[in-house]
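Apart from one protein chain that is not included, each protein chain of the complex appears where it belongs.
== chain A ==
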Amino acid sequence: MDPVKITDYVGTGVIGVSWLMIALPLLGAAILLVLGRITNKWGHLLGVAMSLASFVVAVLGFVELLGLSEDARRQAVHLYEFIPGMVDMGLLIDPLSLSFALLITGVGSLIHIYSIGYMSHDPDRRRFFAYLNLFVAAMLLLVLSDNYVGLFIGWEGVGLASYLLIGFWQFKPSAAVAAKKAFIVNRVGDFGLLVGMFIIWTSFGTLAFGDLQGKVGEASSGTLTAIGLLLLLGACGKSAQLPLQSWLLDAMEGPTPVSALIHAATMVTAGVYLVVRSGAFFEASSTASLVVTIVGVATLLAGAIIGCAKDDIKKGLAGSTMSQIGYMMLGAGLGPAGYAFAIAHLIAHGFFKADMFLGAGSVMHAMNDEVDMRKYGGLRKLMPITFATFMVGYLAIIGFPFLSGFYTKDGIMETAMEHGQWMGWLAVLGAGITGFYMSRMIFMTFFGEKRWDKDAHPHESPSVMTVPLILLSLGSIGLGYYLISDNRFMKFLAPAVGLPERLPEFHLFSTTTVGLSSLALVALGAGFAWYKYGKSEVPVLAPRGSFLTVFARRDLYGDALNESLFMRPGQWLTRIAVFFDNRGVDGLVNGLAAAIGGTSGRMRRLQTGFARTYALSILFGAALLAGALLLVGNI
């Protein structure tokens, strides 16, 4: 089944005012930033209220959408003419955009609430909530916009919010550098997205999703491949996929709620959204969709390998995020059969990864902001709620039977196996590595001996932090089953992204090769982690490690590659330019001036001030003239 036609909304329900979803958090951000210090006392409450209000609008819109018939589940809400004759700004309310809107506002609100507690000692808490609200508004614009221009504005907006929040503690040089890095790497991706949009505009004369429907086939296959690859470049930048992955691990310099909201649950999934939303281009070009799956597979393995060697709990989780988004990207590259699993995994991942990031934040909060897992250990008894919720997230991500990740990740792997054995098996291998690095994290943090610093006094976090954890872990338990069983989510998304010709069968516990082998590999990975980090003692100082460990610890030499391939040549180029400017351009101008100055400095010595010298030179001159005249014989 193809996606249904986008129609203009004519009703009088909540969908008509769905712009409120974007406007409310934007208003919140504006109030907090413009009024400044006056709002310090209640700023965080306003931030939470705006986010919650946005969530309420999203839920009401969702309810209204469910009340419509399947053929009418894609509603475009016209707002205003943005660029006359080119872009009409409007919102597209369909199952895909609303799924994202619910995730963003739902998980976003929980993280807002958690931040009240987490940032309670920070003098700049108000500014933090202003940026969070700005992020929510921009992210909602990204997913709700009914054209690429609006999407791009949101895209840049979340990039800005991400930059501001990674560098929130800008007095730390590492945070400032990480923010800059994220911003610059993202610009590379934005370049791809922009050029992709240019080509769409020149090929189809429109950037609106509604007008593009059914027109994609008009372009040549080369054009479609170019559009697909350029959009993928944009997606890679935002979603930290190879080769633009390097910024995500450094982005963990930001406060932990930021890592949870922006760099795990929502913003980094924008790339997956872009690929699914532009699905028509990828379906029309087998090259482009193949590259999407290759990028996905490569990233899911790279992220998993990086995750295995990180001692920083947040960086371990960041590697895992990369890896999980790799799964989503793989799913998104598989066409309508994979879209639903990709988005379902995205939503489930939004819950369990936010859950674990906030859990990690809770642990850090208790351990004086220590992030080195080698200095944790034995925390399960002191932080029972954090431990229990983290455990749920952990079981969900490794695909423990009947939890969220089990169904969503399995779906992606099964679909991948149908498309190509190699990608299927690599995805299964990635699942096994996930089992290892996540178990390693659990054993190092919550089990084993205490390896704390002397002045660490771990304690359970306040309820304003634990309640969001509990809610997120509840989502991590049941959401996967709910979305995948009876292909519920696939059918729900069908109006927006289409339906594959053959629906996958749902099993409560699948006994296919993929299902069983991935479970076996996960068990193997977890067992190995237990052998290395549970049974034997964890050294407080990281051992030197084998070549492989160092390889993973250095992020697979991604930074080194970027530095030697782009940064150093760039520096050389600037140095050459500076040299040319100093010596060439300036040298020419300065040299000319110096030559004239020097010559005249010597010439002026001729002016001695003695009148008789002048008289003598006049005499000589006259004699010379007379001699010359005589010589030419004019006299």
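FYI, a residue touches a chain if its C-beta (ideal position, glycine included) is under 8 Å from a C-beta of that chain, and two chains touch if they have at least 3 such contacts; residues count from 1.
As a convention for this text, contacts and distances are computed from a predicted model.
Trainee: Can you pick, from "NADH-quinone oxidoreductase subunit K", "Pyruvate dehydrogenase E1 component alpha subunit", "ATP synthase epsilon chain" or "Glutathione ABC transporter permease GsiC", the UniProt name of the chain not shown?
Mentor: According to UniProt, the chain not displayed is called "NADH-quinone oxidoreductase subunit K".
Trainee: Out of A:V10, A:L508, A:L541 or A:A611, which touches the unshown chain?
Mentor: A:A611
Trainee: Residue by residue, what part of chain A touches the chain that was omitted?
Mentor: 604-605, 607-612, 615-616, 619
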